[in-house]
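Omission of a single protein chain aside, the complex is shown with its protein chains in their original locations.
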Amino acid sequence: MISINKLSFARGDNKIFNNISLTIQPHKITAIMGPSGTGKTTLLKLISGQLKPDSGSIMINEQNVHQLSRKNLYALRQKMGMLFQSGALLTDMSVYDNIAFPIREHTALPESMIRTLVLMKLNAVGLRGAKDLMPSELSGGMARRVAMARALALDPEMIMYDEPFTGQDPISLGVLVKLIATLNQTLQLTSIIVSHDVQETAAIADYIYLLSAGKIAGQGTPEELYSSDSAWVQQFMQGKPDGPVPFHYPAQDYQNDLLAH
Amino acid sequence: MKFFHSIGQISLQSLAKLGRSTLFLSAIINSLGYPLLRPKLLIRQIYSVGVLSFWLVAISGLFVGMVLGLQGVYTLSTFGAESSLGIMVAASLVRELGPVVSALLFAGRAGSALTAEIGLMKTTEQLSGMEMMAIDPLKYIIAPRFLAGFISLPLLAALFSAIGIWGGYIAGVELLNVDVGAYWSQMQSAIDFYDDIVNGIIKSIIFAWIITWIALFEGYDATPTSAGISRATTKTVVNSAFAILLFDFLLTALMFGTS
Partner (left out) sequence: MMQYKALEISVGLFVSAAMAALFFLAMQVSNFNALQNTNSYTLTAHFDNVSGLKTKSLVSMAGVPIGRVTEISFDPENYDALVKMRIDARYNTIPSDTSASILTAGLLGEKYIGLTPGGLDEFLQEGDAIELTQSALVLEKLISQFLFQSASKD
């Protein structure tokens, strides 16, 4: 159970989060969506303790993330998995070694056991046959799946996905969507998806928060949002080109602009 | 007005950078125990930082030594003092050229490679990824590289000096007929182990510390874009060069000025 209370965070003059509060229910898929640049990745970094908020708190299982000692923070992180946008695989190791890496570092399990674990994780994402490839030999979708397997290596309680659907071809998209939903169900994970791909995310999310200009512009189940009264929410969910967010960048009158010299 | 504003801004930025880099260094020192427990990591890094610089240092050392030999004979023969060639070549190399030139070459080859590697890891979020897996990148990535540089450069400097002295021998004795006995015996009587060789090694240890620190910090602090990495590698080479020459002056004054 993760709760974010009155969080504010600014980078320079830019107020990325302005006093927002939200809760992530355990064992459910919660999506955080919004236009590009609203700081969705920043939010994930705040939750994992990589960034410190200016005010407000983030509580994970009754613990304030930013008041933990380094040791306790690292212990907490072992229960979190994170999937970066680029996969962030270690480029000088094979797929097998990438997934074995956190297991080798944090446990003293024998190699035979590690092999079993790695193969199991790879099988869960459907890439058991690719275990000896290097990250440079993987396609984007495959790299993300490997990263997913790695995020699951230590059997975390929660997993965060940073823009998992961006730039994927339809088949990879289908695979990823299915994987996220299935894994959440079978492993009883708490999943947080940060994305601006409405269709895919809405298909599997249990609850959605819409962020815009540092505030929560809307929240609810996918059905609630699709039938929302807010024009902005409707424009975002349906992908309409014009609405509260105008098509035209503010400019003077068209006729005057053309005729002026 | 704008001029003063920018001076102030630059000074504050430089101070902030100095502060960050000092914190970085103290964090590295705290993590130094880790690579000692993981020899595999350390050995990999010594390979990439030291062994791969070997040929560069060896061949440069050979040519520098040979040039010293040639120039030495030309100059010393005007005083009829060719027999002192050994002393001249050995003293120049062991006290100055060995530590300094090998440090400059190291900064250019290994230093820039380290910066680029760390910068790239930062850009592709590998460092963040590691943090998320609760593995401290300072311990796993940075500390082994620091220790490797610290070990490799003094070894490279010793190789440079030794090969250079042989180069001087080849140029002076074989090519220009300086007396072979005079070359070695005069050298032996004049070069003191503690004053010359140990001081030279101390110099290269200090250089190793500085260069590896700069190289790793610039990579760690780089802006995570391709332009940022290229700026960072340039800064590594330039700042290392300044630091080496500055510290060489200070150390030489300290070590050799008072004797």
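All chains are identified by letter, namely A and B, in their written order; residue positions are counted from 1 within each chain.
Simple rule for what comes next: a residue touches a chain if its C-beta (ideal position, glycine included) is under 8 Å from a C-beta of that chain, and two chains touch if they have at least 3 such contacts.
Worth saying up front: this structure is predicted, and the values here are computed from it rather than measured.
> Of the chains that are displayed, which are in contact with the missing one across the whole complex?
The undisplayed chain, in the complete complex, is in contact with B.
> Which of B:Gln13, B:Asn30, B:Ser77 or B:Gln188 touches the chain that is not shown?
For the chain that is not drawn, the touching residue is B:Gln188.
> Hey, which of B:Ile28, B:Met133, B:Leu159 or B:Val237 is the one touching the hidden chain?
Here the residue in touch with the unshown chain is B:Leu159.
> Have a look at B:Ile46, B:Leu85, B:Ile142 or B:Ile229 and name the one touching the chain we're not showing.
Reading the full complex, the residue touching the unseen chain is B:Ile46.
> Tell me which residue among B:Glu82, B:Asp196 or B:Asp221 touches the hidden chain in the full complex.
That would be B:Asp196, which touches the missing chain.
> Given the full complex, what residues of chain B touch the hidden partner chain?
Within chain B, the residues that touch the unshown chain are 40, 43-44, 46-47, 50-51, 54, 90, 94, 155-156, 158-159, 161-163, 165, 184, 187-189, 191-193, 196-197, 201.
Quick note on the criterion: only the chains that are shown with their structure count from here on.
> Counting in whole Å, what is the centre-to-centre distance of chain A and chain B, each centre being its mean C-alpha position?
43
> Over in the complex, which chain A residues touch chain B? Could you list them?
45, 48, 50, 74-75, 77-78, 80-82, 84-86, 88-91, 101-102, 105-106, 150, 154
> Spell out the residues on chain B that touch chain A in their complex, using ranges where they run on.
Residue list for chain B touching chain A: 124-126, 128-136, 140.
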